[in-house]
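With one protein chain withheld, the remaining protein chains of the complex are depicted in position.
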Amino acid sequence: MSETLSARAPTFYDEVVAETNGLGGELKTCIQCGTCGGSCPSGPDMDHTPRGIFAMIDAGHKEDVLKSNTPWYCVSCYYCVVRCPQDIHITDIMYALKRLAIKAGYYQETAQDKAPEFSETFIGFVENNGRSFELGLATRYHLRYHPLDAFKMATGMGLKMFTKGRMDILPPKIKNISQLKSILNKAKELGGAA
Amino acid sequence: MKFSYYPGCSLERNARSYHQSTMAIAEPLGLEFDEVEDWNCCGATEYFAINKIPAYALVSRNLALAAGQNGSRELVAPCSACYINLKKTDHALAESPELRSKIDQALEAGDLAYQPGSLNVQHLLETIVKEVGYEAVEEQVTKPLYNLRVAPYYGCMVPRPSAMESFDDPEHPMSMDKLFETLGAIVVDFPLKAQCCGGHMTQISEETALEMIRRLLKNADDYGADMIATVCPMCQLNMDAYQDAVNQHFGTDYNIPVVYFTQLIGLAFGISPKELGFGSELISADAALAKVTEEPPKEKRRRRVKKNAGLPMPVMPEEG
Amino acid sequence: MTEQFEPVIVGFLCNWCSYRAADLAGTSRIKYAPNMRPIRVMCSGRVDPQFVLSALRNGADGVLIAGCHPGECHYVNGNIKALRRFTLMKDTLEQWGIEDDRVQLLWASASEGAKLAEAVNRMTEEVRALGPLRWSEKVLTGNGAAQPAVKEA
Partner (left out) sequence: MSEHKEHNHPQEKVGVYVCHCGSNIAGTINCGEVSEWAKDNPHVEVSRDYEFMCASTGQELIEKDIQEKGLTRVVVASCSPHMHEKTFREATERGGLNPFLFEMANIREHGSWATNDKKAATQKAKALVNAAIDRVVHHQPLEKIPVEINPSTMVVGGGIAGITAALDLADAGHHVYLVEREGTIGGHMAQIDKTFPTLDCSACILTPKMVEAGQHDNITLLSYSEVEQVDGYIGNFQVKVRKKARCVVEEDCTSCGICEEKCPVQVIDEGYGAGLGHRKAIYRAFPQAVPGYPVLDKENCIYFQTGKCRACEKFCPTHAIDFDQEDEILNVDVGNIILATGYELFDARKIPQYGYGRLENVFSSLEFERMINASGPTGGHVVLRDGKTEPESVAIIHCVGSRDKNYNEYCSKVCCMYSLKFAHLVHEHIPGAEVYNYYIDMRTPGKGYEEFYNRLLKEGTHFVRGKVASISEADYLPGEEGKLIIQSENTLLGKQQRKPVDMVILSAGMDPQPDAEEIGQLFKAGCGNDGFFSERHPKLAPVATMTDGIFIAGACQGPKDIPESVAQGGAAASAVAKLIGQGTVMMEPIRASVREEECSGCRICNTMCPYNAIEFDEEKEVSRVITALCQGCGTCVAACPSGVIDGAHFTNTQVLSEINGILWDVQTEHEKATA
């Protein structure tokens, strides 16, 4: 029997909880101990440590949270999840914050505009062909967003990967792509927080 | 032993050698893989960053196909990201009724269905270590990798499949270490063997990614590794293909080949390097492989224990 | 809201463990289904099968027997005896067509208020799903095997 919440407008905290898949300990039980901040391999380069982000979520700093690079620098390595003394699934919350950042459209203005687009480009191929396509990913992603990088990629590592036969030229496709598309479309339709 | 097999996109091209070597050692290990018919990409860490329900639906199609093929209940995934997505999705469907109902409807749109829990998702390392077992591997060893200093690198998702139970220690895994001991190699137990290689970070902030990769290379090098063995195409790509970028960026000169653990098993079984896909690694493994000798290294004369050997160490529960 | 069926469950709670667990659920203000009506016995071993039958015959839709975890009984092994009687009694009840979920046995120590509350909630829903017992209809006339009403003590 959860306590009856007085009928108040949903806070940013409620939004984050709704978007997370709800397994593991509750975000509000965080005791701000910093284990996650201390464990994170990309921690030093984050605007705020995960712990800092949780304090900001609780304080309702929606914009600062969804503008920060923290969710995008999470490499989902699960150090924080296995070590969190309150059993909070921090990585799932970071995924939720990425999705909320995209929904809120905050990601364009930040310097971290590489992350969301990389994911969207990657998924573009998957939704159309059923499988990922590194070459297409590398070219379209770099040409569209970072032309300078593209040259470096093509001559350096990209070339070597080609000669070693580790790059497809044509995008691999699954047979029953229509089945996948109808599944994904239905899923998008149902979308929303589950 | 029959297993359903989910190769994943990387094993089609980028990690071709991982697939080749897995197939090559399957027969001697008594493993029979039947590939999931028309499987699709697992979305890696990308789809969950964009849209939750379609991300779960994408993975669920694979689970439905695998279960539908009523082959073996055990679904083996060699790639860590595919392994964790399949396992995480099966777990989430079982735990969350709302998610379950949405995914059921989505699958229905493609007239598929999946009953959570009807598959036991395993990583390939887990299959070899737990299902086959060290003894069965040892029996097949014909050319032990004597004198080869191998650093087993587990990456992050195999030891720590989110909050789910891992088949090995989440902080200090040893299963691959023991596996290479049975292959006769000198195992380099380097402390960062379960720390993340950065995953797709190279595409987001190269600065951060190269630093994460540098740490692993430095640690393996400091502990005298001739070679790093991985269990995941992403880790192999980051440490192999970006080793050059690390050297340029930090002015280091690492030259450590990064191979798949299945390739080394194949070598120890006497299978030819070519057949195991050696040569596809950007940092060539030839020099390291040349170090393998016929006879085992001589037992170094045990130095007499010094008189005041200092203070005793606490004994670890299951030693060795 | 239409008048939904509210099952009445008689609970035999042992003084040392499950009765105190119910006390703890109360002091912790854990809200749970009010359908279970507790009767205190010194030990779950005191629960005579005739108590269960008497409750069912007198209108209860379900009976919960709750004792200490095996090994923690205040009287060494009263709960083990309750377990034995429970298993035998279930066979009899089954023959009379009384559904399995109507009579349940639970271990709950004095510190497990939440566990007891949750068990009561679950059992209430299970019995609600089975609907009212209507002993006289189901047992006396329902299936041929019924004997005349159990003679009162």
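Per-chain numbering from 1; labels A, B and C assigned in written order.
Basically, a residue touches a chain if its C-beta (ideal position, glycine included) is under 8 Å from a C-beta of that chain, and two chains touch if they have at least 3 such contacts.
Since this is a predicted model, take the numbers as computed values, not measurements.
Here is the thing to keep in mind: the chain we left out touches A, B, C in the whole complex. When you scan A:Pro10, A:Pro44 or A:Gly60 for touch with the missing chain, the hit is A:Pro44. Interface residues of chain C facing the missing partner chain: 6, 8, 10, 16, 19-20, 22-23, 25-27, 29-35, 37-43, 45-51, 54-55, 57-61, 68, 71-72, 74-78, 81, 85, 109-112, 117, 135-136, 149, 151-153. In the full complex, chain B makes contact with the omitted chain through residues 169-172, 190-192, 195, 215, 218-219, 222, 308-317. Taking the complete complex into account, residues 25, 31-40, 43-44, 48-49, 51-52, 79, 82-83, 85-87 of chain A touch the chain not shown.
Rule of thumb we're sticking to: only the chains that are shown with their structure count from here on.
One simple way to say how far apart two chains are is to compare their mean CA positions; for chain B and chain C this gives 52 Å.
Centres computed as Cα averages put chain A at a distance of 23 Å from chain B. Chain contacts: chain B has no residue touching two or more partner chains.
Per the touch definition, chain A reaches chain B in the complex via residues 19, 21-24, 41-42, 45, 69, 72-73, 75-79, 81-82, 87, 89, 91-92, 95-96, 98-99, 102, 112, 114-116, 118-120, 122-123, 126, 130-132, 134, 141, 156-157, 160-161, 164-168, 172, 174-176, 179-180, 182-188, 190-194.
Of all residues in chain B, only 9, 12-16, 38-41, 43-54, 56-58, 60-61, 91-92, 95-96, 98-99, 102-103, 105-112, 156-157, 160-163, 170-171, 195-196, 198-201, 203-205, 207-208, 212, 241-242, 244-245, 279-282 touch chain A in the complex they form.
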